[in-house]
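Taking it in order: structure first as structure tokens, then the write-up.
A protein chain is absent from this complex, but the other protein chains hold their places.
Entry: chain A
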Amino acid sequence: MRNQVEFEVYGKYALFTDPATKVGGEKLSYQVPTYQALKGIMESIYWKPTIIWIIDEVRIMNAIKMEAKGVRPIEYKGGNTLASYTYLKDVRYQVRAHFVFNRHRPDLDYDRNEHKHHKIAKRSIKAGGRRDVFLGTRECVAYVEPCKFGESEGFYDGYGDIHLGTMIHGLNYPDETGLDMLETRLWNPIMRDGYISFIKPADCEIVRPIKKLRPKGFSKDNLEPAEELDKELSREGGIRWDG
């Protein structure tokens, strides 16, 4: 496909916080990554406001293991506190994702070059991502590599179905839905032999509105086209990128 990518992401720890344990502060990870976490990983690898990443499928490669750690969360008002976070241990996921153009960004119409974005995304995966990649929370550093989805042996091969109960699918942000509302999506995933096929965000039936939120605007004031930067640099006698 001209807009699909496949990659493997792995790390020593992961924390996809179960919302029930988020509010009290003694975080416990979901057993598998959420759609939104994988989308975040994909966006760390490569993202532009022009595109929206859609996660198609994830494959859980390693057995689900957990490990608790005592942590000292930062107390913004000073003082000291101790919490216990429970992380997933030794995780490895194969992910398949594709991008679509963000229809709510007509101003970026000129940038809708599928071939270009596809190539950049593939190069970014090969490079291990453009920005720091992490699994769920910032302290769980992750590594990204290209892979062929479904290849090599996984722990849950032939394991059968695991019903994961109701889980967070992801969040609806205003710039992707066109509504001035932040919403949470829920769904009931089933893991089959280690594979979870995600439904599309728009197909999630359980949507909970959270609060009013306006999209961040992009305009000439906070966006600089590459062409202009290039001109400026060459005028100053700086580095020439095309030479």
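Simple rule for what comes next: a residue touches a chain if its C-beta (ideal position, glycine included) is under 8 Å from a C-beta of that chain, and two chains touch if they have at least 3 such contacts; residues count from 1.
Methods note: contacts and distances are computed from a predicted model.
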### Message
Considering only the chain that is not displayed, what protein name does its UniProt record carry among "Nitrite reductase small subunit NirD", "YCII-related domain-containing protein", "Type I-C CRISPR-associated protein Cas8c/Csd1" or "MCP methyltransferase, CheR-type"?
### Response
"Type I-C CRISPR-associated protein Cas8c/Csd1"
### Absent-chain contact - pick from A:S84, A:N113 or A:S152
A:S84
### Summary
Checked against the full complex, the residue among A:R112, A:R131 or A:R208 that touches the missing chain is A:R208
### Summary
Contact with the hidden chain, among A:N3, A:T21 or A:T177, goes to A:T21
### Residues of chain A (touch criterion as defined above) contacting the omitted chain
18-28, 30-31, 63-68, 70, 73-77, 81-86, 163-168, 171, 182, 186-188, 206, 208, 210-211
